[in-house]
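Coming up: chain A.
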Amino acid sequence: MSEFKSGSNLEKVLRAGHFAFTGECGPPTGANVEALKKKAAYLKGMVDAVNITDNQTAVVRMPSWAASLIVMQEGVEPNFQMVCRDRNRLAAQSDVLGIYAHGIRNMLCLSGDHQKFGNHPDAKNVYDIDSMQLIHTVKTMRDEGKFLNGQDIDVPPKIFIGAASNPFAEPFEYRVHRLAKKIAAGADFVQTQCIYNMDRFREFMKQAVDMGLHEKCYILPGVTPMKSVGMALYMSRSVPGMDVPEDLIKRLRGAGKGKVAEEGIRFALEQIEEFKEMEGVAGVHLMAIEWEHRVPEIAERAGMLPRPSV
Partner candidate 1 sequence: MDEFTPRIVAFCCSNCAAAAATIADGLQHVLPENVKIIQVPCTGRIEVLHLLKPFEEGADGVYVAGCQEDSCRYTSGISKAARRVAHVQKILEEIAIEPERIAVFNVSAGMGHAFTEIAREMTRKVREIGPIQA
Partner candidate 2 sequence: MIIAEAKPNSELLEMVSDCSKVLVVGCKGCVTVCNVGGAKEVGVLAATLKIARRRQGRTIAVDEVTLERQCDPEYVDEIKDRIGDYDAVISIACGVGPQFLSERYPSARVFPGVNTKFMGGAVAHGVWEERCAGCGQCVIHNFGGICPIARCSKSLQNGPCGGSDHGKCEISKDVDCIWDVIVRKMMSQGRLDELLKFRPPKSWTTSRDGGPRKMIREELRI
């Protein structure tokens, strides 16, 4: 008998009480399978599952499901991302069946960046359902074996349902409540936006723990090592809902020429160490954006290796 909701590796690792470690990989802006396989190779064995982004920043890429299948063939467990921007409820439910049929077991439900940011700003968006409703839809498909219209599903998809949370977007007071709402809607695990402001994240986690959210859902804070001062400034100024404290920018500046990336990694490692001890935190989501080749080193230095086999 399967007591697991999906039986994915990520679910098993979390259920066994291990400190989970997930990675991220953006599909190519083309059909470059080799490039994708190369990225997957860096991540293999280093993380428990890899998020495969879905036309992230509204830029057209190889679809998340297709890239998920390719990394799966390379021995990496995918966490298939789906955004509500590009699909109505028919396409969304259909894709859930499709990915499950091909053996994908994790899925992250997102609203998606507005197309205005991307490379097709003239597009019409969909937003038939929002991320909250998508989470609920997948849960209903899995647990009740029913589509949104109430019709029975012939072999329901068993998916480990993920949600995103941005602890820093305003209004700050409401964020933990929205997380609670996502968990109530059906999220099994939550991956957060990149965390840099540890003070505010501690506060957010404390609220989550006080509300008992960590007992209903696995919370994985996001970590993205800063590669340069420029990246920190960009994140701070241009990425909506991102909180980069002035102290961190100062620290990176102070690292000196050629040593900023190392300082960025050191900060990430310190964060991971703290997350390991933080109440309610079940793992870390490492988003090494276009830095997949550094993941093995970061995993090693963070004491994350070897990954548990469950």
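Regarding selection, all candidates are chains of the complex that A comes from, given by their letters.
As a working rule, a residue touches a chain if its C-beta (ideal position, glycine included) is under 8 Å from a C-beta of that chain, and two chains touch if they have at least 3 such contacts; residues count from 1.
Keep in mind that what you see is a predicted model, and the values were worked out from it rather than measured.
When the candidates 1 or 2 are screened for touch with chain A in this complex, the one that qualifies is 2. Residues of chain A touching candidate 2 in their complex: 84-85, 89, 111-114, 116-117, 125, 127-133, 136-137, 148, 164-166, 169-171, 173-174, 177-178, 180-181, 184-185, 193, 240-241.
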